[in-house]
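Got a structure here, written out as structure tokens. Questions coming.
A single protein chain has been removed from this complex, and every other one stays in its place.
Naming follows writing order (A and B), and every chain is counted from residue 1.
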Amino acid sequence: MNRKTLLVSLTLVSLVSGIIGTVLYLASYFWGLLLILGGAGIFLFSRFLRDKTEAVELLKKSGKSLLIPVAGIILAVLAGGIIMLLTGYDPVRAYKAFFLGGFVRNWHVSVLNATPLIFTGLSIAFAFKAGLFNIGAEGQYYVGTMAATFLGIRMGLPPLLSIPLIFLISGLISAAYNLFPAFLKVRTGAHEVITTMMFAHIARYLSPIFIRAMGGDPATSPHAYVTYPILEGNKLPIFRSFLPLANYRLHVGIILAILMALFVYYILYYTKYGFEIRAVGQNPNAARAQGISIGRNIFRALLFAGFLAGLSGTNQVLGLTHKMFENLDAGYGWNGISVALLASNNPIGVIFTSLLWGALDAGGQFMSRTTQTPNSIVEIIKGIILFLIVARYMYTYIGNRLKRKRGSGPVGREKV
Amino acid sequence: MSGILSVFNLNLLIATIRLSTPITLAALGATICERAGIVNIAMEGIMIIGSFFAAVTALATGNPWLGLLAGLLAGGIFSLIHAVATISLHLDHVVSGAVLNILAFGITRYLMVLFFGHPGTTDAIPLSLYRFQWAIPGLSKIPVLGPIFFNQTPIVYFSFILVIFFAFIMKKTKFGLHIRAAGEHPLALETIGVSVFKIRYLAVFISGLTSGLAGAYLSIENNVSFTEGMTNGRGFIALAANISGGWTPLGSFLSSLFFGFADALQVRFQIIKLVNVPSEIFIIFPYVATVIVVAGLVRKSRSPKALGNDFMIEKERD
Partner (left out) sequence: MESGNSKPVILETRQIVKQFPRVLANNNINIHLRQGEILCLLGENGAGKSTLMNMLYGLYKPTSGSILLKGREVEFHSPKDAIRLGLGMVHQHFMLVDTLTVTENIILGTEPGTAGVINYHKAREDVVALSKKYKLDIDADAKIETLSVGLQQRVEILKALYRRAEILILDEPTAVLTPQEVEELFLVMRELVRSNVSIIIITHKLEEAKAISDRVYVLRRGNLVGERITTKTNKQELANLMVGRDVILRVHKVEKKPGTEPVFSVKNLDVKNDKGFMAVSGLNLEIKPGEIVGIAGVDGNGQSELAEAILGLRKGEAGTIFFKGEEISLLPTKKRIARQISYVPADRHKYGLVLPMKISENLVIGYHDKKPFCGSINLNYQEIDRHSRFLVSQFDIRTSGIAYPAETLSGGNQQKLIIAREFSRDPEFLLISQPTRGVDVGAIEYIHNRILEMRSRDVAILLISLELEEIFSLSDRILVIYEGKIVKEFIPEDTTDKEVGFYMTGGKE
């Protein structure tokens, strides 16, 4: 067996074990984690065989890039502990329960929380790549839930057909919800932060009307403020149907979310559409000078972002809730912002930051149930992590830029 | 037909002033802050913080005036985080603002559960500033204008004073001139020895104070308690008000009046129960109004040239 075949087969083995391990791990089989780590190890080993220095470089680089996020998390955890102490709670007990709940016992809850976040995180990250802040993702999420509920109740096709269709159609409807803000941005320069935010409030206020129409009218229906349930065939399959040890609520949405993240990555970095969107986001003037249409790409970005955020709502309805509730204040849109920022708007990174965020939520819930420490300390910890990591990232980025530039040029510099 | 028209009476205009006050205050803050070059979308979060601390202090001390002070200061202090992030750490202004909004929600929720044992709404404060409504002798007797402008509650009066005060500062004082320069050409200030950092920090702090005051109004003057989410997007509407007001104090005031009008109208339509339309249709009036305003007027007004641009000095400080 020559060297090349060995390397190729090693890479294949690491890939396969990584994928199987991921699926198992997501379905709460913890030894799936071992498979993932094993796969990573084999991959590194194959790199090592190919080129010693390159492998070491790779390790160093990934170590360095993980340093800041990990430091941020540790600092935030410490700060949270101090706040708990100051307000009369036992941080050690709390954190023990927290870790148990988020990362061990209730790992399935973390995954369930993470799935919608991945979608909204992708939505916001994608828009950011185009230089746009899709802050109203929450509204597009609502539209997605409404569309999915409507279709889920009505569409009676075989599941293999109807589920993808429901995803597609509700995604398109959510994308259309962003049409007006996109149009306004292109035509009048109206800032999408204000317009999408307003549209988000509008969607939130219109959803009760929808719920009442779909069976939740307190005046006429037995279950007030809740719509009819969706058809059995439209529910997302659960892991338990082929992996018996999995939790009964864990549905395959997470696989869909990860696939979507890979798809978004592909679009951004391997297609001409992604190229143009990135160029427009990083320097619209230069893009325009090379014939790239700013307006068309803003449209594409905002509409696709709307599509992604809508999928988040669809995922929740078809996978978890199977109906729509009033006052569904889930906050996936807002948390999507954090998740995207933490991942520096990298689609693959969004997967991981969403899982982290989901674990934080699950851990917090478990902690508050078992130790009576208020769940909302998690919100503060999240905020601190977010602040520290985003600030550090910017700071080092700018520090590098300053170092690279020579000493000449105007003294103070305005960086646009 | 008479159903619709019955809405348009003096009470509508009085309510317009009442409902526009928090927007005015936050928009004034946005004016100062953005004129100095810092984008502040965290006003929603700052309002929440101000609103919460005002209610809690009023509850704890029984004195709503202390609550007012607390709301003010809490907003100012919280806004300093935004100042540090954008001015010293060179963070993107919009991102920092978004993060602060998230932080504000977390902090208030945690403290809510800590102090009251449950999220949602705090207990009712014993004495609301609404009780301190004061009809200015003489002026409040003027037909139409009297009841609207001169028979209002304390923070409303503050907002009037602040509009005039800020307009004066911007036009006639050194500080105002420096603010204007900081937002157009910060380097010009730095090279004659005026610290852009100091000006921007002050400007952000001032916007924190006014937004905190706006929040305090919501909980202890317009209401008797703090409820999560009571700001309801007003921070963002205030942003739009500042933009459509052309980044001037007077313009922000007039735009805020428009949004207050939309809000007042919406409440009245709900009460009247005009047509068989679900009440939610009316609730969205202010948001739709904001979108229309932002769409129509953004092109026409000119933002400060250096707004949102990061400013760095390549020098070492001792």
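In this text, a residue touches a chain if its C-beta (ideal position, glycine included) is under 8 Å from a C-beta of that chain, and two chains touch if they have at least 3 such contacts.
Computed from a predicted structure; not experimentally measured.
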Hidden-chain contact residue, picked from the options B:13, B:42 or B:189: B:189
Candidate in contact with the missing chain, chosen from A:157, A:179, A:286 or A:348: A:286
Residues of chain A (touch criterion as defined above) contacting the omitted chain: 270-273, 275-276, 278-279, 282-283, 285-293, 401-404, 406-412
Chain B residues touching the omitted chain (full complex): 172-175, 177-178, 180-181, 184-185, 187-195, 305, 313-316, 318
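In this text, only the chains that are shown with their structure count from here on.
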Chain A to chain B touching residues, read off their complex: 83, 87, 133, 135, 180, 184, 187-191, 193-195, 197-199, 201-202, 205-206, 208-209, 212, 334, 337-338, 341, 374-380, 382-384, 386-387, 390-391, 394-395, 398, 402, 407, 410-416
For the chain B and chain A complex, residues of the former touching the latter: 41, 81, 85, 89-92, 94-96, 98-99, 101-103, 105-107, 109-110, 112-114, 119, 186-187, 190-191, 232-233, 236-237, 239-240, 243, 278, 280-281, 283-284, 287-288, 290-291, 294-296, 298-299, 306, 309-315
